[in-house]
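Let me give you the structure first, and then I'll get to my questions.
Every protein chain of the complex appears in place save one, which is left out.
Presenting chain A:
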Amino acid sequence: MRRGIAATALVATLALAATACGGDDKNAADGTKAGGELSGTVTWWDTSNDAEKASFQKIAEAFTAKHPKVTVKYVNVPYGDAQNKVKNAFSSGSDAPDVIRADVGWVADFASLGYLDEVPADQAKKIDAEFLPQAAASGKFEGKTYAVPQVIDSLGLFYNKKMLADAGVQPPKTLEEVKTAAAAIKGKTGKAGLYLRGDDSYWFLPLIYGEGGDLVDAKNKTVTVDNEAGVKAFKTARDLVASGAAITNATDGYANMQTAFKTGEAAMMINGPWAVADTYAGDQFKDKANLGIAAVPAGSAKAGAPQGGHDLAVYAGSKNTAAAHAFVEYMTSQEVQVQSTKDLSLLPTRTAAYELPDVKGNEMVQFFKPAVDKAVERAWIPENGSLFEPLKVEYTKAITGASSPEDAAKSAGVEFRKILKGWK
């Protein structure tokens, strides 16, 4: 399947080259392009995971088919280190990438520090018209567009169909049902019901949304993590682990979660579309049909998962902004997005893409699209990313029982107010 990627990507780009002359003319009007043709090198820092990167590298390098004088330098930066690395590179200016793949939570932060080049007006207009509105919102800061959404995602409940069927349970819809299902699974197979990540606060979000809460209320400049719903969410996390319904780790959670789910040590996990390609590689999912996906289990109030995804943005100090913006336009074009859906089951950010059979027919999209539509949009504030670190500390403490849910919520609130100066 992998081998086919290059060929399809090439066809896709050629098709694009044939139809995209309009875009080129507009760039020429900027006067940034010598001789009407883009040239130079575009360095792209991609944060996609091991299962995804080969596909993205091929797609990115195929940009040369459209602009022969532009060389794309593909660099994969592990997601965990990326935010710091990007900041180091951007603030020093040396060896900085021209284009970055930024988590939706980083855009406002980078833009507020002046690191991002605004998306050209005509391209920005297209984003408003052609992209999913909630995806487009993530690329904006103070009314200006700084990033183009590449993929959108949300969390869902991944389950091992066979293990659930063997235990005679249905995919759970609420956390209460998760506990019953886990008990049945444990009784039948001795394996764990749910793997719940305990070392990353992003996985805390479905729990707090499930109780009807949120981290902050950006409109009223209020920290809400330590209110009643927040405390309940920490309680739920602790309860899932203490009751034996879920297993967790305080370190290396992602790798352990994937291993546990892929080898059948755990029957369910909460994860996003980016994990699909890797999950299929596991023993339990040699038959792809064994992987089932459902909405994240609801708490006492509702079922809610965070809206995530990745945007592409151009560095304000790039020496080659014209080519960089053209590259971003290409990487977020319909053809490329459809390709990522076919290869990796990632969700496009363009509204029209969902009408195409390749996307429409994709099982993962069929599940995740409604999830994305309902996903909780986060507060797109510069401090967005900073909140996760202190929250992680408290979440880990609460889930492992090192501190009480009340204390965890309280400390998280204290730390949040240190970051969000002047908030209630």
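We take it that a contact is a pair of C-beta atoms (placed from the backbone, for glycine too) under 8 Å apart; a residue touches a chain by one contact, two chains touch by 3 or more; residues count from 1.
Going forward, contacts and distances are computed from a predicted model.
S.K.: Name the absent chain as its UniProt record does, using one of the following: "Nitrite/sulfite reductase", "CoA-transferase", "2-oxoisovalerate dehydrogenase subunit alpha" or "ABC transporter permease".
M.R.: Of the names offered in "Nitrite/sulfite reductase", "CoA-transferase", "2-oxoisovalerate dehydrogenase subunit alpha" or "ABC transporter permease", the absent chain's UniProt record gives "ABC transporter permease".
S.K.: From the list A:Thr224, A:Asn249 or A:Gln284, which touches the chain that is not on show?
M.R.: Of these options, the touching residue for the absent chain is A:Asn249.
S.K.: Among A:Val75, A:Ala121, A:Ala165 or A:Ala402, single out the residue that touches the unshown chain.
M.R.: Considering all chains, including the one not shown, the answer is A:Ala402.
S.K.: Going by the contact rule already stated, which one of A:Asp199, A:Asp278 or A:Asp311 would touch the omitted chain in the full complex?
M.R.: Candidates A:Asp199, A:Asp278 or A:Asp311; residue touching the omitted chain: A:Asp199.
S.K.: From the list A:Leu38, A:Ala316 or A:Val365, which touches the chain that is not on show?
M.R.: Selected residue, touching the omitted chain: A:Ala316.
S.K.: On chain A, what residues meet the omitted chain?
M.R.: 84-85, 87-88, 90-91, 93, 109, 112-115, 198-199, 247, 249-252, 256, 259-260, 265, 315-319, 382-383, 385-386, 389-390, 393-394, 396-397, 400, 402-403, 419
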